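The complex appears here without one of its protein chains, the remainder shown in place.
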C-alpha cells in the first residue's frame, strides 16, 4: 500500500468586490462575491511543502480587484471566464481553474414622485439591496482549451397557495400521511443550468440569458398544476430547455418548505386552508437534473 | 441580604404563521413571525414551581393561530394589540403583555406579458418572497389600560455611491485614518418608531403609516449629502417626525458597512472610487434616537 | 413641536483580536471580539455633520489592538475597563464609554499519550476551539467616575433528561397541552450578572469569579428538580447570589428548547420517554432577573 495525492485545488474564497461605474451623474453598481481555485502540478507542495508552483491565494484576491479595474465587470460569466483563462494561461504549473461568482442585486431608490423638491435626482447614485435572489455562475477552464459555463440562482423563495395536490403515493407500515387535494406548495429554488459550449447562444448576452431562464423557471413553477414537487421540478427544467437553445441541462434543488394546516377543531373552528404553520425542519428535499438527450459530456462543469 | 425576583416575562417566541385569504380566485398572503410574552403574578412559579398563574406557552401558540382564523390579520400592529389585550383581559394573573410581530413580504409573480397562453391567470395565487426588508412591530398592553405601539423595519440595506464625506474628526495618538471627500456610504437600516397614543393618526391605517415612514427613511438616506453617518441618522429621524404627525420618536441602529477603496497602485493602476472591498467586521455602529420635544413618556414602549 | 436628539452612541463593533503570549515554548492564546461605543457632546455631528467631537471608529479599532500590545489582556473585564476609562479620560467630548467583550475559548491539544515520538511537546502551541460557551462582559464608564461591570456567558446548551415536570398550569379555551410528570428540559443559557462596585470581591480575579458563577449556574440547572423552567431560572440566579458576594443581580434568558416525545403508537410501539423530536420554532422563552434586595441602583449597567 502506498499513499498518493488525489484530486485537489486551492484558492481564495469569497472575495467581496463592489464596483461603481460613473456614467456622468448616474452611477451603476455591481456587487459580487468571487471565489477562485487552481489545480495543476501540486504534488510538491502537498508532499514536501515546496511552494514553487503555488500562486498565493492573496495574489488571487489582488487579481480579482485588479481585473475589475482593468477589464470592468459586465456579466459575471464573462468576468469568471477572464479570470479562469488568466490563471491557466499565465501560470505554467496551473492546468485548471475554477471560478465561481455570486451577484447580489440592488435596485435604484426611486425618485420621489411629486414635485421634485430638494434632493430630486440624487437617486442616480442611491441604491437599495434587492433581497429577491442571488445570481450565480461556475466556470471551469482547462489547459486542454475547454471552458465550461454553468449559470444559476439561489435564495429564490416561491409559493403557490393552491393548485397543488399530493396523493396516490406508496404506503408502508410507517406511513401516516393523509392524501391532500389542496395544499400550499413552497420552495426555495436553487437552480443551475449548463450552457452549450457556444456561449449564451441566441441570447445577446449571459445577462439576457439569465433573465429569460429565471423568468421561465418562475413561470413554470407558478403555471404548473402540481401533483408532486418532482413534477414541478421537471416542468421547470423542461420549460427552460424548450425555450432556451443555449442551455443543455438544468439541475434543481428544491426543499419542500412545508406549510401545515393548523388543526383548529379543539377551538370549535374549521380551517379551510386559511391558517398555516410554516415549519423549519425537517423538510422534504427534491433534487433532480433535466437535460437534452443530445447534451455533450458535462465533464467538470458541475464540480 | 435577601434574594428577590426582579422583572420577568415568559411566552412563546417565533410562532410562524402564514395566512391565505381567498378572494374569489385571487389569493392574499400574510407571512408573520409572532412572539408573545406575559408578566404578572409570577412569584409563585419562580419560587416554588407552582404553575397556577402560568398560561402555557403552548396555549399562546394556539391563540396566535386561532386568532388568525377568528379575527383575520390586517395590519400587524392591530393583530398584536388584539393579542396583547386578550391576555391581560382574560387571565387574572397576567398584568402585562408584550407582543412582537415580524412581517415577511411577498410579491405576486407577474402574469406573462405576451399572449396569455397556458397558465395565464394562475399567478393570482403565486408569490415570490421579497427579500427587501422585514416589517416589525412591538406592542405592550398593561393592566392599567395603557397600550403602546412601536413600528419598525430591519434588514433594509441601502447605499449611496457618492455624496458622502468624512473629515474634520478628532484625532489622538491612535488615529491613522485619512479624511475623505468622497466615499461609499452603506448601511443596513434597523429602525423603530413610536406612535402617539392616538394610533396611526392622519394615516388611514398602520399600513399606510408604515409605507410613508419607510419612504421617508429611504428618501432621507438617499437625499442627504452626508458628512457623517450620524448626520444621516438624524436626518432620517427628523424627516419622519416632520412628515408624520402620528410618530413621536424614531430610534435607528445603523451599522456602517465599510466599502474600502482597494489600493491598485502596486499594479500600476489608479482607483478613482471604482473598485471597493466590502468588509464584514469590524464595522462602525451608529445608534441614536430622534424625538419630538413634546413626546409623552415612553415607559415600557421599547422594551 | 421641535425635533430633538435623544440618547445616542457610536463606535466600532466586533473587532476580532487574537493575542498570543509566548512563555518560553509554551504559548497562551486569547481570542476576543471587542465592541466599543462612545457618547458625549454629539449634538453637532448629528445636526450639522461637524465631526470635531468624533474620535473615528477606525481609531477605536486601532486602540483595541494597541492596548492589547501595551497592556496585555488578562481578564476581559479588566481589559474593557481600561478601554472605557481611556476614552472618557482622554477625549474631552466623550462623557461615557461602553465596552463589550466576548471571549472564545480554546483548549490545548493534548500530547499523545504513548511513547512521545515525533512531535511530542509540539502541543505547547497547538489549540482546538472549545465550542462549549462564549464568555461575555459589558462595562460602562461615565465621566462622573462610575464604572459598572456586568459579566456573562451565552451559547451554553444544557439538558436534563428527567426530573422535570409541567402541570397544574392555567387553562383557557385555547389550551390543549396535557400535563406531564416527566419531560426533557433543555435550554441555551444566556446569563449576565452584575458585579458590586467593589469588583470581583472575594474572588482573586474576574476569571475566578467567572469560573465559580458558571459552575453554580450549571450545577443549579442540573441539581434542581424542576416544576417549571421559571423555577429553574430562579434557582440558578439564587444560587449564584447566595454563593458569590461580589454579585448583586443575575439576569437570565432561557429559551425552552422543546423535545417532544414522538407518538409511535401508529407503528405499534410505545415510547417511554426514549425517542424525541427536537423542535426549532416556536420555542418557549423565559426571561427574568434575580437580585439581592440591597442591590445598588443599576443605572446604565445593562444597556
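Going by the order they are written in, the chains are A, B and C; count residues from 1 in each one.
To be clear about the criterion, a residue touches a chain if its C-beta (ideal position, glycine included) is under 8 Å from a C-beta of that chain, and two chains touch if they have at least 3 such contacts.
Note that the structure is a prediction, hence the values are computed from the model and not measured.
Although one chain is not drawn, its touching partners on chain C can still be listed: residues 16-22, 27, 29, 31, 62, 65-66, 68-70, 106, 109, 112, 118-119, 122-123, 125-133, 155-163, 184, 218-219, 221-224, 259, 262, 264, 266-267, 269, 271, 273-280. Listed by residue number, the positions of chain A touching the unshown chain are 1-16, 35, 37, 42, 45-59, 61-63, 66, 90-91, 93, 166-172, 174-177, 226-231, 233-234, 237-238, 241-242, 249, 251, 255-256, 281-294.
For chain B, the residues touching the chain absent from view are 173-174, 176, 266-267, 280-281.
As a convention for this text, only the chains that are shown with their structure count from here on.
Chains making contact with chain A as well as with chain C: B. Where the sister copies chain A and chain B meet, the same residue numbers recur on both sides for over half of the interface positions. For the pair chain B and chain C, the CA-based superposition corresponds to a rotation of 180 degrees in steps of 5. When you average the Cα atoms of each chain and compare centres, the chain farthest from chain B turns out to be A. Taking each chain's centre as the average of its CA atoms, chain A and chain C sit 38 Å apart. Chain B and chain C have CA centres that are 25 Å apart.
As a whole-number value, the distance joining the C-alpha centres of chain A and chain B reads 29 Å.
In chain B, the residues that reach two or more other chains under the touch definition are 16, 62, 66.
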